[in-house]
Every structure is written in C-alpha cells, then in structure tokens.
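First the structure, in the form of structure tokens, and then the observations on it.
The complex appears here without one of its protein chains, the remainder shown in place.
Moving on to chain A:
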Amino acid sequence: MTESPIVLDVEIRNWVVIPILIVLFIVSALKLNISKIMQINSGKPQDVEKTMQMQTINRVRRLVSFYNRIPQRSFFIRKSYLCGTTGSKTNKGILSSIAPVQEDSNPMNMMFANSMFTDPSGITDMLKGNIMHLIPQVTMMSWVNHFFSGFVACKLPFFPLTIRFKTFLQRGIEMGSLDVSYVSSLSWYFLCWFGSEGINAILLGDNMVSPDAQFLQSTIESGPPTQQTPIHKIYASEKENIEMIRYDSIMTNIEDRFLDNIQKKTSFDFNQINKNTINNNNNINNIKPKPIKSNLSNSKQSKRISYQKPSSLIK
C-alpha cells in the first residue's frame, strides 16, 4: 500500500489540536477546584442513630451467644431492657422501639429500601460527584464534535498501528482506506483526556484534591456499613432470639466439673492432698477426720454439709 502522505494544514494544528489540549487542561483544573469547594461544604454530620443501632445489634448478638456467663438476675435485667417486660405498657424494650413506618411514608425510601442507597446523603454525594464529572465531559465532547468533526486533526508519529485501532483513533471519520496513524479531532480529545490525568497531578500538584480530601474526610471513623435489611426487622428477629433463651448458667456445678477435669488430667489423688496439708500444718497435731471424707467418692450430686463457724470453735 503506497499512499502519498496527506499534508495537514498548519491551521489545523494551531486552531484544533493545541486548543483542545489547552481547554482540557483548564477544565480539569477548574474541576479540581470546584470539587474541592463542594467537598468541603458537604461535611456531612455523622449518623449517630445508625451507629447506635449497629452497636445495639452487636450487643444483642453477644448477649444471645454468651448469656450463660452472667448471673441469672443480670440476664433478666438485660432482657427486660431489650425486650420489655411482659404485660407492661410503659417498658416495651429497646428492640421494639423502632416502628416500621418509614418505608411506607416516603416513596424515596420505598425505592431504595432494598438497595444500598438507604442513606440519603450518600445519594446526593454520589449525584454531586457524577455531575461534576459528567457535565464537563458532555459539554466538551459536544463542543469538539460540533466544531471539529469531519477532518483529520493530526498524525501519530513513529509506527503504524494495527487496523483494530481504527475505531479508537478515527472516531467520526468513516473511511476504510485511511491509514490508522491519522487521528480525528474527537479521538484526539479522548487521547488527551486519558493522558492528561498524570500530567495534571504533577502540574496541579498543590491543589490536587483527591488524597487530601480523603485525609480530611476520613478523619472520623466512617459510619456503619450500609444495611441491607431494614433495621426493625433485624431487631425483631434478635428479640425473638432473646426470648427463646432458656436461661442456664455454665457456673452451676462448676466446682465439680473443674475438679473432675483436674483429676482426669493430672491424676490428682485427693487422699494425697490431705496428707500433704497435714504435713505442712505441722503446728497442729490433733487432726480430726473430715466429715465429708467418707462419702467423697460415691456421691456425685452436690451435697451440702453444714459447717460450723471456725471462729466460734476457737473460743
């Protein structure tokens, strides 16, 4: 394929290629500054309510799994705090405090109820960000497309590209025979747009918002992760979980259990112990046999033995 090279007008370079570059740079600089202003203004307050709800759920789950570690009375205190006391109208409990009304009252909430955008501020932030990127994009594109379409703007140096780049490099020019290294103005605009990000970061370094803004914004612990299911449903199910618990402490008969374990693992002989203690207490000579000694081995159930107060015995 021997083609005579197309001679491009110098005016095209002066009035198309370079202006697009300059305009792109100016727009991205403006964009940075504007988004900086908008981000500073949108210092959204933290959602205390939300954090509390998440923490409550967490706390309830812990209570459900580890209730047997705390005494019965403490468990019931917590239960009445969370689920309310039965029959009482004043104390309905924390977990019933959220009424499932929000969904129906607001069509917006209905729409977003099952999506991740339950937080309205999140929506506005996203919209803002999108608009910030979208508007300059669209205007610039239509500007380039309107004024500079229909001709070759420049030629890439060095080496010919494969035919596949044609759609990428010659957007707006449908001509099969044109060499791939020629670039249309719209494609030039895209090339500059993608390529300029790194250059902007260097040139506008001081004003670059993104990392600093993150630093500014991430000051506070980010809020709770967005919730999929509505909170009152989780509350209701957790409430059920608590109410299903039949209280049982791991502390009952813990002494027996512990001693059994010791005996198993170390083959501890309790008769041996008694001798040891006797030997150690050498200042006491008259040792009376322990009252429990006889039925130590056979009785497993906790048998109560009344003991007299030693101090009264001394006198």
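Throughout what follows, a residue touches a chain if its C-beta (ideal position, glycine included) is under 8 Å from a C-beta of that chain, and two chains touch if they have at least 3 such contacts; residues count from 1.
Methods note: contacts and distances are computed from a predicted model.
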Which choice in "tRNA (guanine(10)-N(2))-methyltransferase", "ER membrane protein complex subunit 2", "NADPH:adrenodoxin oxidoreductase, mitochondrial" or "LSM complex subunit LSM3" gives the name that UniProt lists for the one chain left out? "ER membrane protein complex subunit 2"
Touching the absent chain when the full complex is considered, from A:R13, A:R62, A:K92 or A:H133: A:R62
Even though one chain is hidden, which residues of chain A still touch it in the full complex? 43, 45-46, 48, 51-52, 55-56, 58-59, 62-63, 66-67, 69-71, 74, 77, 211-212, 214-216, 219-221, 250-251, 253-259, 261-262, 265-266, 268, 270, 273-274, 276-277, 280-281, 283-284, 286-288, 290, 292, 295-296, 299, 302-311, 313-314
